[in-house]
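Have a look at the structure below before the remarks.
All protein chains but one are shown in place.
Chain naming follows the written order as A, B and C, and within any one chain the residues start at number 1.
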Amino acid sequence: MLFLSDNAAAVHPRVWAAMQAADAPDAPYDGDALSRDLDARFADLFGRDCAVLWVATGTAANCLALATMCPPHGGVVCHREAHIEVDEGGAPGFYLHGAKLMLAEGSGAKLTPDAIRAVVDPIRDDVHQVQPHAISVTQASEYGRAYRPAELAAIGALAAERKLGFHVDGARFANAVAFLGCSPAEAVGPADALSFGCVKNGGMSAEAIVFFDPALADVARYRRKRAGHLQSKGRYLAAQLIAMLDGDLWLENARAANAAAAAIGMACGERLLHPVEANEVFVRLTAAERDVLRAQGFGFYDWGTDAARFVAAWNTREDHASALAQAISSL
Amino acid sequence: MLFLSDNAAAVHPRVWAAMQAADAPDAPYDGDALSRDLDARFADLFGRDCAVLWVATGTAANCLALATMCPPHGGVVCHREAHIEVDEGGAPGFYLHGAKLMLAEGSGAKLTPDAIRAVVDPIRDDVHQVQPHAISVTQASEYGRAYRPAELAAIGALAAERKLGFHVDGARFANAVAFLGCSPAEAVGPADALSFGCVKNGGMSAEAIVFFDPALADVARYRRKRAGHLQSKGRYLAAQLIAMLDGDLWLENARAANAAAAAIGMACGERLLHPVEANEVFVRLTAAERDVLRAQGFGFYDWGTDAARFVAAWNTREDHASALAQAISSL
Amino acid sequence: MLFLSDNAAAVHPRVWAAMQAADAPDAPYDGDALSRDLDARFADLFGRDCAVLWVATGTAANCLALATMCPPHGGVVCHREAHIEVDEGGAPGFYLHGAKLMLAEGSGAKLTPDAIRAVVDPIRDDVHQVQPHAISVTQASEYGRAYRPAELAAIGALAAERKLGFHVDGARFANAVAFLGCSPAEAVGPADALSFGCVKNGGMSAEAIVFFDPALADVARYRRKRAGHLQSKGRYLAAQLIAMLDGDLWLENARAANAAAAAIGMACGERLLHPVEANEVFVRLTAAERDVLRAQGFGFYDWGTDAARFVAAWNTREDHASALAQAISSL
Partner (left out) sequence: MLFLSDNAAAVHPRVWAAMQAADAPDAPYDGDALSRDLDARFADLFGRDCAVLWVATGTAANCLALATMCPPHGGVVCHREAHIEVDEGGAPGFYLHGAKLMLAEGSGAKLTPDAIRAVVDPIRDDVHQVQPHAISVTQASEYGRAYRPAELAAIGALAAERKLGFHVDGARFANAVAFLGCSPAEAVGPADALSFGCVKNGGMSAEAIVFFDPALADVARYRRKRAGHLQSKGRYLAAQLIAMLDGDLWLENARAANAAAAAIGMACGERLLHPVEANEVFVRLTAAERDVLRAQGFGFYDWGTDAARFVAAWNTREDHASALAQAISSL
């Protein structure tokens, strides 16, 4: 009964089917019919013009998006615990040619306008200090918290006021939308670009960078090739993304994962470190308690010394989730 | 009847099967059993220790390999028509942080020790000029020519003498080995690293970087993550590579493609721009002649103004190849 | 009566004289007799082999030194208020190709082994997190605090244990040595490289990078040229550095500046934010008090909202310093 991560879960059967249906010959790179269909499909989803590029990983998606908004001598404001800061092996430094991540605080790994101002306001407007050029938030956050539409609007307003780009890392965007019950457009707010996750949600090897400003996409296309991320059989990536959108599979999968996490979270009571709003559950557990759970066959990661993280995936079985909930309750 | 490229051909059924067999949960990134098996599998193939990393594209493979051999202030000697110079969107400049490609001449896009010396010998040994740190050759070359083992040995000897790294771009390594009929070890020579192609040979989205010097691989692992090329469901990439090695599928596929190319080449006589040693055929054809062929249903790329390139893939049908051969003969 | 900074003070007459004596023709770049003499002169100073490169700025010195110790995918531990983090316009990101500064805490902008461990120990040893490769400390620190020899030895021991490079930013190294009264070797500790400041101490446009590991210097020479810092009339830079060493002018100037700062500091009592150990005085002063001082003709920078910074230079007049001391006492 594994709750280690959603990032290694099996590929959804409808994704497999779509990939196999793409086996017929077509143009290489992103010249195939499926890749060419992405802009329209995501425009439908978000209700506005989009330019969409597939890439293999969220790290590439985040960094290619940010590289269109921030020059090498600039900075990107993000949370101190943002994935781009903590878990991408320094990829922003590589893709942005040495630009700086400017670290803000915020409960639940979420930024607020005040937290952003606390970072950017003290920066002197002179050449001795790196100037901010963009903001990046994660929806849902690294602690499974969802930004409400009004929160994103407020951050977007600040970005506009300060002439900063606005990027949303949506590795678990589906989980956030499923939780919020709002439209995808509301859940991304006035962002310039979104890393739209698929791999953690039943995909195999495709993420989408959704640019709401087509001029950014024009630059990103060159950067994607330059980063070795323009795969020649791109239709197999486009197929994964389209399979996700077809019949709202992306939301169906996210709802299943969220439901499993919610069931676990319900059992945790005071142990919960963060409200459960997506598919991750952070739980205060002593080492001895973790041993007990592992002895019962539950797999999960420690989170620091006094807690654990449980992640549900699209295919987490209900009986596994309730077994875990039961086990935690019984501690 | 498409002879456009091998880079968009369908995925081989045995590769599909291996990928689907990998659907069971396993550790993320390259911690799964298949990824961990790659070193041993390639060590068997080459008869010496290997450290092997999967990546999604040949561009990433080439550039990650070269980045381990050449510092940002150095240079890499390659052919003027090398893929890394002509067709990778400047990726070497990105991955090597501004290092320089030093362009050598050579018939059939092949380098020789003399051609390399002609580039490096005039370089003054001072800080005003970029110093060479590595050599990169393509096996088979961009014109479908295969380096003989003795040729690679001679280049390797020069590399050793000058303390230069030695990289082989093997996007079509299988085709070269199939043509040469030698061992994989002989076909790669005394290289430090090989980009082992799979996508053009019936794979979907996996190439291998085979390091013969494990210390280089240790650096490349960090660089791969930093480039956003460490996929979380890496087992689906490892599965493709292992499927290729199982039962020598890689050679079976390459032999099929080579045979189709050879059949076409036989029909071209004096029109051939280069001897056919792999799966590409470069043919002198006027615009009018190309129109005739296209009118008969053949798809291919122009090669400059007076020639065309035909590429056979693992699944090129024999009747298509002979139809093309017939059509060219009849011009 | 200016106490704004030592970084714009006049050039010392003996530096002028040495520059003018260098006017005779000699080899360009660093091939002249003065430049070639630097290794020996600094070896005398530090009592061990040195390889010394001049550059125009402390930013270039710091970043060229660090670039020899830390690969693009690595990190450098420094204080949160280190000059390289706060005041160099992102130069480390540029010179180190996107490597990361890892920010440690510490009173008086000084690092301790514990503070360094607090940063590096939580870093997981995997490719998802940037790994530390070097430590950089500032002697004297950004708050004018001097590291004692034992403190440097302890940091050096930690660096050795963790296989980290060790760099000292010595923009005000002379002030630290003058304060400590120890040998230059003791004041730099077991560092691999030192940015030896000259501009703030009566020079015009030359700083020295002193490498105690000659292999690092060999790389830095290429990087200096590549950064456009290899001036063709390098003898005028070497002349400045040698003028500083001749007759210990560097210490004479630093002692003068330190004495002026000490005199001011003595008058500040409880107002002092940091003990005065070099030529900078950080003083708690209200806006109204600062107005009073400015009305009396004193020039200085605000330091946040409730304090001010006063910097003495080699040529700060004693009567100016005592006038300031008097004025602060009278507030």
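Throughout what follows, a residue touches a chain if its C-beta (ideal position, glycine included) is under 8 Å from a C-beta of that chain, and two chains touch if they have at least 3 such contacts.
On a predicted model such as this, the values are computed, not experimentally measured, just so you know.
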| query | Which is it among B:1, B:27, B:43 or B:86 that touches the chain not included here? | reply | B:86
| request: Tell me which residue among A:12, A:224 or A:320 touches the hidden chain in the full complex. | output: A:224
| task | With the full complex in mind, choose from C:46, C:196, C:211 or C:236 the residue touching the hidden chain. | result | C:236
| said: From the list C:7, C:107, C:183 or C:286, pick the residue that touches the absent chain. | reply: C:7
| field | Residue numbers in chain A that touch the chain omitted from display | value | 71-73, 97, 127-128, 131, 219, 221-226, 230
| query | Residues of chain C in contact with the chain that isn't shown? | reply | 2, 4-5, 7-11, 16, 20, 23-28, 32, 55-61, 63-64, 88-91, 93-95, 199-200, 204-205, 222, 225-233, 235-237
| Hidden partner interface residues of chain B, rising order | 72-75, 86-90, 92-94, 96-100, 127-130
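The working rule: only the chains that are shown with their structure count from here on.
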| remark: The chain whose C-alpha centroid lies farthest from that of chain C is chain B
| request: Please work out the Cα centroid separation of chain A and chain C, and write it as a whole number of Å. | output: 42
| query | Between chain B and chain C, what is the gap in Å from one C-alpha centre to the other? | reply | 50
| query | chain A: which residues touch two or more other chains? | reply | 88-90, 93-94
